[in-house]
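The structure's right below; bear with me while I get my questions together.
All protein chains of the complex are present and in place, except for one that has been dropped.
Let's look at chain A:
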Amino acid sequence: MELLINLLINGLATGMLIFLLAAGLTLIFGLMSVLNFAHGGLFVWGAFAAVWMYATTGSFILAILGAVVTGVILGFVTEKLIITPVYGNHVQQILITLGFMLVLTEMIKVVFGPNQLAAKVPPYLAGSWEVGDVILIKYRMFIILIGFVVFGIIQFILKRTKIGLIVRAGVLNKEMVQALGNNIKQVFLFTFIAGAALAALGGALMAPYSGVVYAEMGLEFGILAFIVVVIGGMGSLPGSLMAAILVGLAGSFMAYYVPALSLAVNMILMALVLIFRPQGLFAAKG
């Protein structure tokens, strides 16, 4: 029982981190069919920015804010310089965003040095609670909480605000959204920046969870996020949440019971979805 709950919480926490990365990806793809392989680069910049800020200021809250601001700035620059010139061309998108991903990764080494950095959990989130026989690690619970809160906030924006309405409509039919007088490019820039900020937030939360940050971690998590977007259905936010949790749980349980399969399981999940439900589990478009 204790073991099951631990695996569950582990899986959920990892899932939430992947979700933060996948949320932006799925909306960006759903809205403008833009394939952004540099998304993981924003995640790793968030992680390093947070570690640096925490070491410098001693405040975890400032560290998180610093990461989010980094995400916003990098998101703005990426959209304007990298994405805008390649609208509508998937091959160019893949090439330029993969290239930019490498640039972002190498720039980490230039700015923060080539070595991995240690990342600490702030004292008030360190340790654990004991509930009966079960030990709940506080920081993991914190990540899960943040994941649900972020999901709630995005859902609120999507369902209750005009810009959210335009995003949802744009995922369905972007020509029509423009023909009804809405500047979709502006909405897309907003979505891209929000997605970048979420990726950076994911990185910032990831750092103390894994204990170290290194430049290549963006690549690893970026791939997981892509798998999640495919499984969940491109453009579907609840789909991404469910798929992220699924991937997180599968990874956590497999790592314990069938360690040999713990990496392959995500690929298998994705392959199954692509074979039996290619539009994803929760496709946004019909």
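Things to note:
To be clear about the criterion, a residue touches a chain if its C-beta (ideal position, glycine included) is under 8 Å from a C-beta of that chain, and two chains touch if they have at least 3 such contacts; residues count from 1.
Definition applied: contacts and distances are computed from a predicted model.
One chain of the assembly is not displayed; among "ABC transporter ATP-binding protein", "Anti-ECFsigma factor, ChrR", "Aerobic-type carbon monoxide dehydrogenase large subunit CoxL/CutL" or "cytochrome-c oxidase", its UniProt protein name is "ABC transporter ATP-binding protein". Screening A:Q92, A:N115, A:S128 or A:N183 for touch with the missing chain picks out A:N183. The chain omitted from view is touched by exactly one of A:I135, A:L165 or A:L189, namely A:L165. Those residues of chain A that touch the chain absent from the view are 162, 165-166, 168-169, 172-173, 175-184, 284, 286.
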